[in-house]
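Only one protein chain is missing; all other protein chains are in place.
Chain nomenclature is as follows: A, B and C, assigned in order of appearance, with residue numbering initiated at 1 for each chain independently.
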Amino acid sequence: MKMNTIHRRGSLLLLTVLAAAAVNAQTGEAFGKAVTNTNITAEEVEAAQKAWGAALIQISSDYKAGGFTKAKATAESVLDLAYGYNIGPVLFKPTLTSGNQVFRTTRQGALAYFVGGDKEFPTDTGFALKGWEKYEFKNAAVFISGDMAITMGNVMLTDASGKVTTVDKTWGFKKDDKGNLRIVLHHSSLPYNP
Amino acid sequence: MKMNTIHRRGSLLLLTVLAAAAVNAQTGEAFGKAVTNTNITAEEVEAAQKAWGAALIQISSDYKAGGFTKAKATAESVLDLAYGYNIGPVLFKPTLTSGNQVFRTTRQGALAYFVGGDKEFPTDTGFALKGWEKYEFKNAAVFISGDMAITMGNVMLTDASGKVTTVDKTWGFKKDDKGNLRIVLHHSSLPYNP
Amino acid sequence: MKMNTIHRRGSLLLLTVLAAAAVNAQTGEAFGKAVTNTNITAEEVEAAQKAWGAALIQISSDYKAGGFTKAKATAESVLDLAYGYNIGPVLFKPTLTSGNQVFRTTRQGALAYFVGGDKEFPTDTGFALKGWEKYEFKNAAVFISGDMAITMGNVMLTDASGKVTTVDKTWGFKKDDKGNLRIVLHHSSLPYNP
Partner (left out) sequence: MKMNTIHRRGSLLLLTVLAAAAVNAQTGEAFGKAVTNTNITAEEVEAAQKAWGAALIQISSDYKAGGFTKAKATAESVLDLAYGYNIGPVLFKPTLTSGNQVFRTTRQGALAYFVGGDKEFPTDTGFALKGWEKYEFKNAAVFISGDMAITMGNVMLTDASGKVTTVDKTWGFKKDDKGNLRIVLHHSSLPYNP
């Protein structure tokens, strides 16, 4: 398994990273230029996985630099560009949700999880605000079918104190008409501790 | 959300249940009989989810009636009929795996989890042997695209003592050429406890 | 095989017909309202086939009522709403093209075929301007896979004099993110005469 790492950089530009993930490979090279191909490639999946981590670090960085307002605006951009709430309910089970608010199938619920500050989700403290500085992921396996791809593996997040949090993570991506991969499935869970 | 329940029945026939799940809907009614349709339907997804629980109860029941050998044979049938190990590595994160054996992308790893008794997976004690008698599931959301479907929600399992275990569960199904739905993704995790 | 017929009506509103074809069935009823389904249904295919004929009759009708300018504007709307030139080259082999301009993979080539008047396509006389008043189609077979559907069968067009033209017709439809079916394949040919 290849290890993928993204470090915080002072000049990290979120939109650049997301744009890099939005590889529009709809027109291929074979048969001249006359091939239209709507499928996801493994490279696009990897780019989308990198973009997710970069976005999380960006929100943390923006929170430090510009406070809640700036972090929330960035989180909203991430949700609108990289998640599939524009398609339908997203199958999202974040790491730290509980009770009757485990599943965050709406954009509002996802935003509350990432930045908190929503009275309707009173236990949310803002997962993306916790000063994340480094992101790594390892895929155990990937399944690609048409414009859908599913990944399963580990994600390792490092905060400012150097503490590493490891989670078991499943993502499902769907490529939209513009060639962007959108997260339609996100199941994250803490490792089982026997 | 609709609640789906399956109780243990003395005469439960596993193959019947799995066969019921294997709805081959490749030829539709519209336009006479001339429509071929390879897509998954919501009804097939629900049938496959029911079949998973029925299979788990069956393994428990077979263990009680026929011991390890019988339970293992049943578990192998379930893996061969309802999982996608014949397609490639399955994205399987069982509820109770840990350490460097969290992901069970091989048939051997999945079998070890369900019935134990494999020296290469020394911490596995056989999840399906724990006397499960009742199974319920609630979907939070379902995403269908082509011959793929993803579900996310809760599964509630009741053992002989009446104790209920609830897990957060994601499944990914792929419909094969014969019309059978196969599990290519299975992420199960205990609820987060703040 | 069911026969489908569309007659010219004085008040035929093209956009209404196309809108009716644009059935957005992305959110189903099963499991409550939580199912997202991106697949094409047989009903959507039939609606799109009806819409194609209605659009052709509309262009003929507009040509009679408003001349070339009106007919061309309608044809452009049809191409932009019902064909996939926004996705990539369309696999379009019209009934009456020949020489080195058989395939109309560009929007310009398709528009020239339907309404003529383009010096770059000098043999085109405007297929849609020929006073079509009635449209029928019969599918021999339909194949549906994911967000793609292919149909093959006969199309019968009747002009003002009552003369019927029958063609062998293949269509390929792709459902876009908004739920609209777009023609990405269109092969039309006159019957072989031994």
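By definition in this document, contacts are C-beta pairs under 8 Å (C-beta built on N, C-alpha and C of every residue); 3 or more make two chains touch, one makes a residue touch a chain.
What you are looking at is a predicted structure, and each value in this text was computed from that prediction instead of being measured.
Interface note: of C:Val78, C:Ala128 or C:Met148, the residue touching the hidden chain in the full complex is C:Met148. If you put the missing chain back, the residues of subunit C touching it would be 88-93, 95-98, 102-103, 105, 123, 140-143, 145-148, 150-154, 168, 170, 172, 174, 184-185, 187, 189-194. In the full complex, subunit B contacts the hidden chain through residues 26-27, 34, 36, 38, 87-89, 105, 146-147, 174, 176-177, 184.
Residues of subunit A that touch the chain left out of the display are 1-2, 28, 30-32, 34-39, 42-43, 46, 139-147.
Everything that follows uses one rule, which is that only the chains that are shown with their structure count from here on.
Relative orientation of subunit A and subunit B, expressed as the C-alpha superposition rotation angle, is 180° to the nearest 5. Interface subunit A/subunit C: over half of the residue numbers present appear on both copies, so the contact uses mostly the same residues.
With each centre defined as the average position of its C-alpha atoms, the distance from subunit B to subunit C rounds to 44 Å.
With centres taken as mean Cα positions, subunit B sits 27 Å from subunit A.
Separation between the centroids of subunit A and subunit C, computed from CA atoms only, is 40 Å.
The set of subunit A residues touching two or more other chains comprises 88-89, 105, 146-147, 174, 184.
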